[in-house]
Structures are given as C-alpha cells and as structure tokens.
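Before anything else, here's the structure in question.
Left out: one protein chain. Kept in place: all the others.
Chain nomenclature is as follows: A and B, assigned in order of appearance, with residue numbering initiated at 1 for each chain independently.
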Amino acid sequence: MAHTEAHAAEAHAHAPQAFIWRYVFSKDHKVIGVQYYVTAMFMALVAGLLAMLIRLQLAWPEKDWSALQKIIPGGFDSGVMRPEFYTMLFTMHGTLMVFFVLSTAPVSGFGNLLIPLQVGTRDMAFPFLNGLSFWTFLCGCVVILTSFFVGAGAAGAGWTSYPPLSALRGAVPGSDIGQTFWIAGMVLFIASFTMGGLNFVTTIVNMRTKGMSMLRLPLTMWAMLLVAILGLLSFPALTGASLMLLLDRHFGTSFFLPAGLVLNNVPVVGANGQFLHKGGSPLLWQHLFWFLGHPEVYILMLPALGFTSDILTTFCRKALFGYKAMVGAMLAIGGLSFIVWGHHMFVSGMSPYLGMAFAVGTILIAVPSAVKVFNWLATLWRSRIQYRTPMLWAMGVVSLFISGGLSGIWLGQGAPDIQLHDTFFVIAHFHLIMAGAALFGVFGATAMWFPKMFGRTMNETLGKLHFWFTFVAYYGTFFPMHYIGLAGHMRRIYDPYQYPYLKNLQPLNQFITVSAIVLGVSQILFFVNFFWSAFKGQKASENPWNANGLEWTTASPPPHGNWPGAIPEVHRWPYEYSNPSAPTDHVMQHEPPMAVEAGH
Amino acid sequence: MAKLQGLLFGLATLVLVVVATVLFMKDWLPPLKSDRVGIDHAIAITLVVTGLVFIVTNLLLAWFSYHYQDHEGARAAYWHDNPRLEWTWTLVTAGILAVFLFNALHLWGQINSPPPADAVLIEVTGQQFAWNVRYPGKDGVLGKTDHLIASQDNPIGLVKDDPAAKDDILLLNQLYLPKDKPVRVEVRSMDVVHSFFLPNFRVKQDAMPGMTIEIWFVPKETGDFDIACAQHCGLGHYRMRGQVHVVPAAELDKAVAEAAQ
Partner (left out) sequence: MATDFFEARAPLAPPVAERPGGPAGPVSIDDGDGGHRPWTAFDPAQFGLWAFLGTVTMLFIGFTSAYIVRRTALDWRALPVPRLLWWNTGALILSGVALEAGRARGRARDGSALRACLLASGLLALLFVAGQFQAWRLLSRAGFFLASSPHSSFFYLLSGVHLVHLGGGLVWFVLLRFRLRARVYSDAGVDRALSLFATYWHFLALLWVYVVVLVFGF
C-alpha cells in the first residue's frame, strides 16, 4: 500500500506543467478524449450544414438561393444549386458523419475519457500512441476538409465510393482530385483508429484494477472492447481497398475496373488503342467496402448501447436486467456483423445464393437486438425514474433503437429490399438506428460524464429543451422518409421531381426539410449549453448522480493519474441499485463487501 | 415537473405511433403492375408484425416512463435476472423471425429462379445518363457488341457486320413490354454502376460494368410507367429516366418497330 501511494504522488509530479504539453500535445487520456470530442463536434457542425443544404435542394429544387450563393459562390449557378455541388454534399455529409463524427465522438472521445476511469487504471496502456492517434486523426480531418477546395471539389461518388464512378476521373467532378484526398483522409483516419483500438483492447483486457473481472465491467466498457476489436479486424479491408482504388485511379491498374469502359461514348483507351483497364471487378470493391462498412455501423452503435445501459440504471435506480444476456447480445451482434455485409448488395448482381446466406445472418442479428430492447424495458419495469437530461437521451436511444431496428427486418429479408434498396426507406432506417442511436447516445454521455470532462454539470433546463426539440425534430425528419421511400423516392437524387410519380411527394419533402432545419437550429442550444457549462456551469461533486462506477470515486474532473491515492479495488458489478439489504439505494463498485455479500 | 417529463415522453412516442398508423392508411407503394406480388405481401406482413411490435414496445415504454417515477420514500425493485423469462422472449423472437426468414428465402428463390424458356429477351444497357434498350429482332439473337467501337452514333458498340445484329432494334429510354408474358432482361452498363429500377414492377437490378446480369418478371397490366436509375451514377443521375410501355403481347413487335422509326 505504502509504495502505491508513493507512486501516486510520483504520478502527480509527472503531470506536465507547460500548457502545450498539458493541453495540446497531451498524453493524458482525459485531455485526448476531450480533444477528440471537440474536434468531432466541429466536424459535426460542418457535416450538419451539408445536410441542411441537401434538404433545401430536395424541398425546393428550383428556388433561387442567391443569398446562399453569396456565401458559397461555387455551389450555385444564378441562384440554383449545381448538381456537382449536390453530389459533393451527400458524399461528404456521409463520410464526415460516419467516420469523423459518429465513430469519433462516442468511441475515440468517450472511450478515451472513460476507459481508464471505469476499469481503474491511471491512463491508457500506450499514452504516446494515444496522443499520436489524435494528431493523426486531426491530419485526416484537415485533409478531408481541404478536399472541398481542390480541383473540381470534394469527392462526389457517395460515401461508399463505388468504382468506376470513383475511379474514372471524368465520371463525376469529385472523382478528379477530391477522391484522392478522400482516400488520403480515410487512410489517416483508419491509422488513427487503429492506434486507438490497440490502446482500447490492451487497456480493457490487461489494465483492470484488482477485482474488476470481465463480468464486473460496465457495459460501456464491453462496448468499447468490442468496438475496438471490430475496428481492428474490419478497417484493414477498407485500407486495402482504398490503396487499390488509388492505384486504379492514378497508375492504370485494374483491380476494380473491367474492360470495355466507355465514358460519354468515348472508349477509355490507352495509347495503344486498347482498353486502359481490363478484367477488374467493381463488385470486389463493394465486398471489401461493406466488409468494413457493416461492422462499422456497429462501431457507431455499440457505444451508444453501452451508455444507454449505464445511464438507464443510474437514473431509474434499478439493477440492470440480464447483465450476462446484455453482454452476450453485444458479443453476438459484434460477431454476426462480420457475416452480414452482403445485405447492402442484394441487388448488386452477386450470386443469389450469397444473397440468401446474407439474409439469414441479417435476420439472425435481430434476435440479440431484440433481447437488448426487452432487457431495457425489464430494467425500467418497477424502477423509479429520475428525469434528468442523460436519462431522457437514454430513453431516446431505446425509442430510436426500436423504430430503426424494426425497419431492418423489412430490408434484411432480401426480397422487399429489391423495392426498397437505394430509396429513402434505407435512409430512414439507418438514420434512426445507426446515426440516431449514436447521436442520442453521445448527447446522453455528454450530459452524464460532463463532470468528468470539465468538473461541472450541464445546465438541466437547456439540456431538456435541447432534448425535446431534438427528439421531436429527429422523428419529424426521418420517420416520414419511410413513406417517401416506399413510394419509390430514390436516394442521392438532385431533383426528384423530374419523375412524375415523385411530384406529389414534394409537400412531404418540404415537411422533412422544415423538421431538419428545426433539428439543426436546436443544436445551437447544445453548443451554448456545452460551452457555457464548461466554463460557468455548476461545480460538480465527485458523484453527482449517485452512480456506482469507479469514475465516480474520484474528483470531478479527475486529476492527472485519475486517483490521488491508491486505485480503488472492486468488489461487485456496477449496477447494484436499490438492494433492499443495503443501507443506501446504491452500493458503489469499490465499497467493501456488505455482510450479506460476504456470505456468497 | 418530473411527472410532466415522463408524461411527455410517453405522449411523444404514443403520438408518433398514432401519426404513423394514420399515415400508413394511405397506399404508399406505387401501384403494382407485375407478377411480383410476393414482395408486396412480404412488405404488408412485415408491416403488420413490426407495426404491432412497435406499438406494444412503445406503449410499454410510455407506460413505464409515466408510471415508475421517482417519489419520496419509494425504492425500485431489486430484480435483475429471470432466465426463464429471458429464454422465452429470445426463443419467441427467434421463432417469429424464422417464419419471416422461411418466407423471405422462398420468395427470394422464386424471384431469382431461371427464366421460363418462352421469355421475351430484351437487353438494357445503362450509360451516363440514358438507358439503351435492344430487342433481338426476328432471329431472337442479340448481335455481338464491341465496346471499342462505341461512339456517339453507336452508343453500345454494336458490331454491324454480325449477321445476328442485322435485325436488332435499338431504342433509347423507351422500353416496350408484352402484357402477361415473361420478360427476360439482360442488364448491362457501359461506364459506371447504374441501377435499373421499375418502381411499378418491383424490379431493381444494378447494372454492373463488365457483367451481364439477367432478371425476369411478367408485366401484368398495359400502360405507361417509369424507368428510374436508383444508383448514384454521376451528375445526371437524377434525370436518367425512361418510360416503360406495356402493350398486349401480340402488338409488341409492331410497337417496337414503330418506336424505332
């Protein structure tokens, strides 16, 4: 004991004093977590604005936007949005949101902040690698944002970047140099995510404090562990595919490009009069991309599911129902996510037998997802709910997870997907379940763990207002997309009203756009609350929510090294709420065993 | 205030359920004009079952969030495991999904089965941003194509010396289909990935460069409908539009010949 404390003192002495080493090139997991979070928030702002522009175009495609043209001269032509700008908008909205916002804020942001605090260690396993990971990520952000201003603009082949559209430089303006920047940005992002993932896995597996067995980990930690494993195993497929795409684009190879490409009635030939490319397979890209892409959606979602379980139990003062089933469900979701990628390719022309196999896996994944919902409901049953802001967000995740999950059963069956594929039904589905759950999870986590970021609590009134506006506007934006999708409204379409059968959807599209603008504008509440509370909010105690995890046993914010004294030892799981034999309604993980517990 | 929050949460979800149900009263899917009625049935059954689950889970969520609120002196139940209950809902869910899957796979197999021998052969080749429709003519054989000789006047690179090519008939963005006769469509692409989408026929097939992908279906009603491109294929993706004209089977050849002039 004595030397542990001596060591802790040493740890304090190690905290760098200079501002630049303490807050800029820091190796402290909490600082890195906040750096990631704030960067992701900035990227969210950019990606959100892109979404607003997409919605404007879909609601009023012919309207004169001269006022906007003054701000973005390149995007409009005599007041009307240009199609090349529109392709850039949806490509970059998807790319930024999926990778640079919703993979980053919950995973790299809260993962870094929470892992050492919740497993009980002084920092991540490899702090230097952790710092390097953030700076690599920042380089990725700079590269991907720069791409808006190079050549013919940012990438325009969709966030999925299907070749040949993304490979032939004349196929769409964004495939000029913007796509190369996209590849570079993605490779940097993946490198950063890999460094982070190595840290996550190692820290959670090896650096748990005494008594913290795997089955005493908060579900957030299980989620982070799985996310890191999914990332490490699936991202390499996109790294490899991106490199091959780069070679196809610039060095004339034919990984993804078949023979016989004719662009604008001119065969794509080399100097010898023969086709420049031959034998490549565009389907190969889709397989490699979705081999990453499907685990990727769980990388976004699993942390939110973890946050939700932790927040829900804290604010309904009830033990989590079916902890082992929850862990099992996450493991099953993570495992199955590797064998379902083909459900993105039901109509791509791959073998129908493969399609069948992928449909089986996809429907199978609904079972553990349903188990999670039932367990949350059972947790709420006979609880006593305290409506604080984090709780509202967690309930929001449950609601969105139900709504978005159910439409997955429509799509996953294969045959209905023939009609619904590449329509707004799919957009509705994944915005509710993947983007929505991840986003609401991040907002919930922000409200919950804000004390551990800045030592203050967020303003409750602003927080609740923000929740209600976001919740209603989110449904208002994305739920009607099911209807227009069923009606056959294709995605990624610059002017839907070219098709007579889509003309009568314009009023609904306008409703969606108004909801989207409300959704966008109400995020101002969040930004105001975030920055105001970070500096002026009410000072938080060690454990403002009476929660059980180890992160609540130290100061808010925790000092460098996390615990000024010894690292607490763990005696139970983190969900010991309202045990009738305990004197208080919650027993923290580090509290010594109670008399009743000593018995077993 | 806390009570109100819970009530509001319950109300919000309930209102959504009601709004969703009312809106679904409308017939959203484009009117069906082909034999692929199985897809509509699958969608309808899925709607009913998932709709029920949606309503029940949201009602529970609403009820719990309203009823189990914090109040003075109350303590939550200490209850965190019930293996029998957990196995029950896991297996029931799995059972229901297995039924879905069984139906889905059957339907999938049906749609992807080999075309009947008497199916009318048509080739559809996507290019930025148009659909080239080709009929094999009297000989029933499509002539050879060579993409190297593709040009403004010969967008799919038809080899004109090929005897089979002599009677091929090419149309642009106009697809004539026979009523009540199976149609076999060979979907191809000249440049990027397109998606041959016939909303009224429940047909969607990506046109993949370098591949010839065959699909088949039976048009069931005469009339004029849309061909859409469902896969982002470049700047003109939104206007890559064509028309389907379903005519009585006996009049197909005449209609195609007239359209070619």
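Assume contacts are C-beta pairs under 8 Å (C-beta built on N, C-alpha and C of every residue); 3 or more make two chains touch, one makes a residue touch a chain.
Just so it is clear, the model here is predicted, and its values are computed rather than measured.
The missing chain, though absent from the view, touches A when the full complex is examined. Annotation: of A:236, A:352, A:544 or A:564, A:236 touches the absent chain (contact as defined above).
Contact with the chain that does not appear here is found for just one residue of A:279, A:500, A:565 or A:593, A:279. Considering the full assembly, A:209 is the residue among A:87, A:179, A:209 or A:470 that touches the omitted chain. Checked against the full complex, the one of A:97, A:141 or A:198 touching the unshown chain is A:198.
What chain A contributes to its contact with the hidden chain is residues 3-4, 6-7, 11, 14, 27, 121-123, 125-129, 194, 197-199, 201-203, 205-210, 232-237, 239-241, 243-244, 247, 251-255, 259, 278-281, 284, 287-288, 291, 560-561, 567.
In the analysis below, only the chains that are shown with their structure count from here on.
On the side of chain A, the complex with chain B involves touching residues 83-84, 87, 157-158, 162, 164-165, 168, 171-173, 257-267, 269, 273-275, 280-283, 316-323, 325, 347-349, 352, 355-356, 359-360, 363-364, 366-367, 370-371, 373-375, 377-378, 380-387, 392, 395, 398-399, 402-403, 406-407, 409-410, 413-416, 418-419, 421-423, 464, 468, 471-472, 475, 479-480, 483, 486-488, 490-496, 498-501, 575, 577-580, 585.
Put simply, chain B touches chain A in their complex at residues 2, 5-6, 8-9, 12-13, 16, 20, 23-24, 26, 28-30, 36, 38-39, 42-43, 46-47, 50, 53-54, 57-58, 60-61, 64-65, 68-71, 74-82, 85-86, 89-90, 93-94, 97, 100-101, 103-105, 107-109, 111-112, 127-128, 147-152, 155, 157, 187, 190-193, 195, 197, 199, 202-206, 208-211, 213, 226, 228-239, 241.
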